[in-house]
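One protein chain is absent from this view; the other protein chains keep their places.
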Amino acid sequence: MQEQAFIIEKDQLFSWLEKLQQEFLLIGPKKQEEGGGVAFLPIKSVQELDLNYTLTMMGPQIYLYPPEETICTVWRKDDGGFEVRMREEVPRQVLFAVRSCDLQAILVLDKVFLRPGLEDRNYRLWRENTLLIGLHCSSIHPQCFCASMGSGPFFEPRQGYDLLLTDLGQIGYLAETLGERASSLLAALKAQPATQTHFDQKRQIGHYLLTQFQKSIDTTHLVEVLLKNQDHPVWSQTADQRCLSCTNCTKVCPTCFCYNTKDTVSFDLVRCERTRYKDSCQELHFAQVHGANFRSTRSSRLRQFVTHKLATWVEQFGCFGCVGCGRCMSWCPTGIDLTQMAKEIMVSEGLYDRRRQT
Amino acid sequence: MLVKKKKLRLGVFKYSCCAGCEFELIYFQKYIRETFDNVDIIYFRMAKSGGSEEGPFDLVLIDGAITEAWQVDQLKRVRQVARFLLPIGSCAVNGGIPAIKNHTSELDMEKRVYQDITHVHSIKTHPVDDYVQVDGYIKGCPMGRKDLYEAFTSLLLGKRPSFVNYSVCVECKIKGNTCVLISYGWPCMGPVTNGGCGALCPSYNRACYACWGPMEDANAPALARQFEKMGLAPDDIFRRFTQYGSTKPEFRRGAELYGSTTQPF
Amino acid sequence: MDRQPNPFNSKTISIDYLARTEGESGLMVKIAEGGDVQEIKLKIFEPPRFFEGFLVGRKYSEAGDIVSRICGICPISHLTTSLQAVEDAMGIMPSPQTRRLRRLMCVSQVVASHIIHLYMFVLPDYFGYPGFAEMMPEFKKETDYLLAMKEAVNNVAEKIGGRPLNPVSMVVNGFTKLPDRETMLSLAEGIRAVLPMAYETAMMMSRLPYPDLETEGEFAALRKEASGEEERGEYAFNEGRLVSSGGLNLDIHDYFAAFCEQEQGYAQAKKSFLKTGNTYMSGALARVNLKFDQLHDETKKLAQEIGFSRPDRNPFHNNLAQALEIYDGMLESIRLLSEIDPKKEVPSVDIRAGEGVAITEAPRGLLMHRYVIDRRGVIEEANLITPTSQNFANIERDLHLLAARYGQSDDHEALRLKCEQLIRAYDPCFSCSVH
Partner (left out) sequence: MDNPHYRVACLLDVQPETEDTSSYLFVLEDGGDFQFSPGQFNMLGLPGTEEAAISFSSLAAAGSGRFTHTIRRVGNVTRLIGELEIGQRVMVRGPFGRGWPIEQAVGCDVLLVAGGLGLAPLRPFLLYMLENRGQIRNLVLIFGARTLDDMIFQIDLARWQEQDEISTIYCVDHLTRESNLRLRTGLVTRFMDGLDLDPRNTLACICGPEIMMRFVARNLALQGYRQDRIYLSMERRMRCGTAHCGHCQIGAKFVCQDGPVFSYPDIARFADTAL
């Protein structure tokens, strides 16, 4: 694995991106026409990029795992057989300026969809055709708590991305490459190699950012405490009073991977398109089987979401399912905050001092 | 081998409504040819003269809410000869707009419109499933084409259709719409409203007004209380939960927090 | 020996349920043996939904969404009328752009409604089919025309309004979202592509064997005269003065000075009359008769080609007038789509108490909404008078004429068909009429 670090001037980087656009579809943070929020959208000109964003509603993962996509098309042949056509190719794309939490979320999705022997075809196609460029945050949103979840503000794992950028102000970007693909693409740039000073600067920015968090959660005993408190009143109270089962939390969550499939047949019944769409455990029918629904109550569904992200995920995949991006609470119509629920349980276990709650 | 298709014997019955859903059916966008190729219209007054209401029917679509007693009688007869019966559109599914009158006394309501009310035979507005068992709902105002397509192709294939049963929010997220409730503080009914419209209103910069009616098991009281926190007056909250689908317990529970949903005669 | 006509030995046409119209109605025609018409009753048994009743107590901002559910075919007319009545009550003058976009929406809806009416409701009568579905296998070209034209005009309402039925972008004082210029131009292209089909449609309609009849009522319509530099006023749909062939020329606010409404024991709809006691006809034929000069030149030429001469008093020719309006509406849509370059405007409202009236031309005729609104924007009074109520009295009067004229010569079946054809020619909407 090839690891290199360069200093790239900002103009240089943008012109490099423009060149990349000849081969790749560029996707990056862009201010939306309506509402003024920033979203990951296809970029026509690099001027459209908004690199100071803190939070997008939908993570860049929607370009690796689309909320709706076709898995295959099946034809009924005249001889009674079936012809199954899988998706063969996807466009080549660059995901630019992905924050640390979202890089972590992509690692999580990799664990789900690229498990050896059980690879998901579509996800692999998207992933292989995507150049992933990270950009570290330069400010912290009040809802962010990535530091608590170990997924930010700087991205530590040396895996998953192609290029990782840190904004060093006037000096430009510290660019750390991973793997052959990014190195060869950057070769044309003839950028200066980074020095220890630059890494020191990066570390300083990291230290500064760590002081900016307004939200945190202590994860030391989180897993066992949550698993122990499956019947805690916080579940039913929050569910009854505030949870709408609208599924927004799961739809915006960058690690939520559940999907459902749906067949659409043509009127002549010959052609069938099998699509999958991101499903949600908050939806009433999610755990419906013939004759029973294992999570028919709203509180059991809410508990499933929180305990999965913060507890059972660890046993499943060896990491938290929550990357601390704060999306679920930001886009919850009633502002349900999973860290608050977890803290309430910890308080009742005597593990958390109420006064320390933020 | 191709699936052997039989033409569906179709009946369409109209009760109290604007007939927009029937209209939607006779002009089922690109699929009108396929639709008419695959059905035998047995009874559909808006599209065909004559026709018998005796059935039997493979598929009966009910358009409109029940507001008069004769409709109940006919509906029950039709149910007996229908293999599959689906209410189409908000009026039939949840009372729709005609159910707004349920929150005023029936007599007052009639007197506002007619001087002589002796020829009026209205009862309170009821959705179809208050009287007969139904095999699903094609929601929408007018009914959603996606669900209509699903109903036809499923029945041709011989399986039960599966209709959209998630909230409008899901479609907003798929489209990447700015959330009008959170970003603008508008009282959007999307979180408790059944999806299928493609998050139409939020995509057009306005708050969802719940024209598809409640999503199953929606927690309307929680949203109603959120509206109160956002500064809406009680009567405004009441109106939002009674414009559509207040015959359904989901919305009624939201409305009841801010007004009376039951009225004496 | 000459047998004296026995008044009790009458011929009765009784239709329990009139098919291929919007909404529910039946018909009863009784003709004495001698040919005297004894009784005509258009029994509109569409159940009342009490819109005028439950609008009371609702917010001004809801009114448009609620009333658009009066009618599944002309929701845009109800919506536009409602918005304009609210604006009238609050003293709001929408921007020229808003007014033009509304006009575009209304034109597209009139065209769409006429297309469906002619193809799906009218044609089966003249070709002897129970419905259009049964015609489709034989009439492939007509089916193609129907689908292509409807799609092109529906696209306009869908792109601008969100959906063709019950659009969502139209609100008090504006549009919540505007299409971009590219969309407008591509919509114009779409309509241009089907324009020849509209021409063909008019030709086809002109060849149908319409019964002879002359209505005795007046024609009433909304008319807007040319102002300033305009060569001719626009063929009014949403704005203008009330005019009639009887010489009426009124501000819309004076509607009640000239028109009145009566309840009928046998019908859930009310019947409108002129205060003079005369009946009147509104809708496509009335519009074309009263505003022929304001049609596009191409339409006038088409009118000549299909032999339409005005004033045309045959109510069956309402179908011809509709065909002309389809063609003219497409020309007008193309003009508006090519001209309007939508600029962002935020629809803002200062809520004020007041009384407001609006009258528009729905596909089937004049549509009046009147509201009284309190200072919080809550509706205190609502009065809606729909096209079919306006035409109700004249339909029955025409049926009377028809029965008198053909009652002796036609057999039962032929007369029944003529009665149905006459009612359908008016394109009545019983859902609207009762509401």
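Note that the chains take the letters A, B and C in the order they are written out, and that residue 1 is the start of every chain.
Criterion: contacts are C-beta pairs under 8 Å (C-beta built on N, C-alpha and C of every residue); 3 or more make two chains touch, one makes a residue touch a chain.
Here the structure is a predicted model, which means the values were calculated and not measured.
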Check: Wait, the hidden chain, what does it touch out of the ones we have here?
Finding: A, B
Note to self: For the chain not shown, which residue from A:5, A:72 or A:171 touches it across the whole complex?
What the structure shows: A:72
Item checked: Touching residue (missing chain; options A:7, A:252 or A:272) -> A:272
Item checked: Identified contact with the non-displayed chain, of A:30, A:295 or A:343 -> A:295
Next item on the list: Would you mind spotting which of A:11, A:33 or A:315 touches the chain that isn't drawn?
Entry: A:315
Check: Hey, which chain B residues sit against the chain that's not shown?
Finding: 1, 153-154, 157-160
Next item on the list: Please give every residue of chain A in contact with the chain that is not shown.
Entry: 71-72, 74-76, 80-82, 84, 86, 112-113, 115, 117-121, 124, 227, 230-231, 257-263, 265, 269, 272, 274, 276, 279, 281, 286-290, 292, 294-295, 300, 303-304, 308, 312-316
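Keep this in mind: only the chains that are shown with their structure count from here on.
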Check: Approximately how many whole Å separate the CA-defined centres of chain A and chain C?
Finding: 53
Notebook entry, point to check: Per the centroid of Cα atoms for each chain, what is the distance between chain A and chain B, given in Å?
Noted result: 37
Note to self: Nearest whole angstrom, what separates the Cα centre of chain B from the Cα centre of chain C?
What the structure shows: 26
Checklist line | chain B, residues touching no fewer than two other chains | finding: 205
Item checked: Touching two or more other chains - residue numbers and ranges from chain A -> none
Check: Considering the complex alone, what residue numbers of chain C touch chain B?
Finding: 17, 19-24, 47-50, 52-54, 56-59, 62, 65-66, 69-73, 75, 116, 120, 124, 130-134, 136, 143, 147, 150-151, 154, 162-163, 165-166, 168-169, 171, 176-177, 263, 265-266, 268, 420, 431
Note to self: Which stretch or stretches of chain B touch chain C in the complex?
What the structure shows: 14-24, 26-27, 29-30, 32-33, 36, 41, 44-51, 67-68, 71, 96-98, 100-101, 103-104, 108-110, 112-116, 118-122, 141-142, 197, 200-201, 203-206, 209, 211, 236, 239, 243
Notebook entry, point to check: Which part of chain A faces chain B closely enough to touch in the complex?
Noted result: 32, 34-37, 39, 41, 57-58, 62, 67-68, 76, 78-80, 240-248, 251-252, 262, 264-270, 277, 280, 283-285, 298, 330-331, 333-334
